[in-house]
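Left out: one protein chain. Kept in place: all the others.
Let's look at chain A:
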Amino acid sequence: DALLSCHRSYRSRPTHGIGKFKYLLPKEVPKKRKEKVQMKEINAGTEYQYGDVNIQMTSYDLCLVEHFAQYVHRLCNRLSIRVNESYAMPTKTSEVLFLEERGSKMQLDAVLTTHQRVVQICGLSSTFAPILLEIIQSNQPEGVHLLMKQHTEADFKSRLKSRPELEELLAEMS
């Protein structure tokens, strides 16, 4: 115990730092704290540059839309366009029912899932925008619906869970 509790360092002696071992152990990764989901500031863009633009790709086919999103992301990387974020929107499931020929009952036909991927880019120049649009359109696969629009707060809010209790309280307060 006397050895461990000694606090004198003897910095001029060659035995300085004797007994240290933590530098030999593998580095511990610091505990990841849950990052709070905050909305980043929306860039409005100047007169010669578009601000935050969302490229939204929707389709029933998951693999196709995923691969197309990857293609668009790599294309932007190659053309040195800054990509802010590349995320997926929650999937929408819908039941398709059709009316039988002889009968009044609705028959279940299929359960379709709609998938959506979003690639957010920033700093698109006004001269290059039509060219980019042309490239993406020419490579658009079958059944994939393309939508390009400016990023708004409502778009961000649609990704978050709804909080009915908070809204109720706010309604009661005001």
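Things to note:
As a convention for this text, a residue touches a chain if its C-beta (ideal position, glycine included) is under 8 Å from a C-beta of that chain, and two chains touch if they have at least 3 such contacts; residues count from 1.
Convention: contacts and distances are computed from a predicted model.
According to its UniProt record, the chain left out of view corresponds to "Large ribosomal subunit protein mL40" among "Large ribosomal subunit protein mL40", "Vacuolar protein sorting-associated protein 29", "Proteasome subunit beta" or "Mini-chromosome maintenance complex-binding protein". Among A:Val72, A:Cys122 or A:Val144, only A:Val144 touches the chain left out of the display.
Residues of chain A that touch the chain left out of view are 36-38, 45, 47-50, 53, 59, 62, 79, 88-99, 101, 106, 109, 111, 115, 126-131, 133-135, 137, 140-150, 159-166, 169-170, 172-173.
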